[in-house]
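Okay, here's the structure, questions in a sec.
In this view, the complex is presented without one of its protein chains, the others remaining in place.
For chain A:
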Amino acid sequence: MREITNEIKAEIKDMIFDYYAEECEVDKASINDNTSLQDDLESDSLMLVELIEMTADKFDMDIKLQSIGKYMLKTPMNTMNDVIDMFCKVYQFGNDIVEQ
């Protein structure tokens, strides 16, 4: 398990907000932890794939999409907070996220 600092958490959150703001063509300031992926942003699974790829590049990780998929079976992604939480766990546990 990798240690995660507050700075890394903030970096992850910023990356996620930046991505959704640009991709969904909304003002970043209008996104908060409770923003709904579906209702507010109409996001799709391909956006999630891009975020996973960005995270893998940024933190030099090898992430299997199926690990994320299995994690999401237990923990559905509804709000921005869910996404931030998942990507923090990805940073910490990598492909072992499925056991969290």
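Things worth noting here:
Convention: a contact is a pair of C-beta atoms (placed from the backbone, for glycine too) under 8 Å apart; a residue touches a chain by one contact, two chains touch by 3 or more; residues count from 1.
Following the convention adopted for this analysis, contacts and distances are computed from a predicted model.
Per the UniProt record, the absent chain's protein name among "Cbb3-type cytochrome c oxidase subunit II", "succinate dehydrogenase", "[acyl-carrier-protein] S-malonyltransferase" or "FAD-dependent oxidoreductase" is "[acyl-carrier-protein] S-malonyltransferase". Considering the full assembly, A:Leu48 is the residue among A:Ile16, A:Ile31, A:Leu48 or A:Val90 that touches the omitted chain. Taking the complete complex into account, residues 44-46, 48-50, 53, 65-70, 72-73, 98 of chain A touch the chain not shown.
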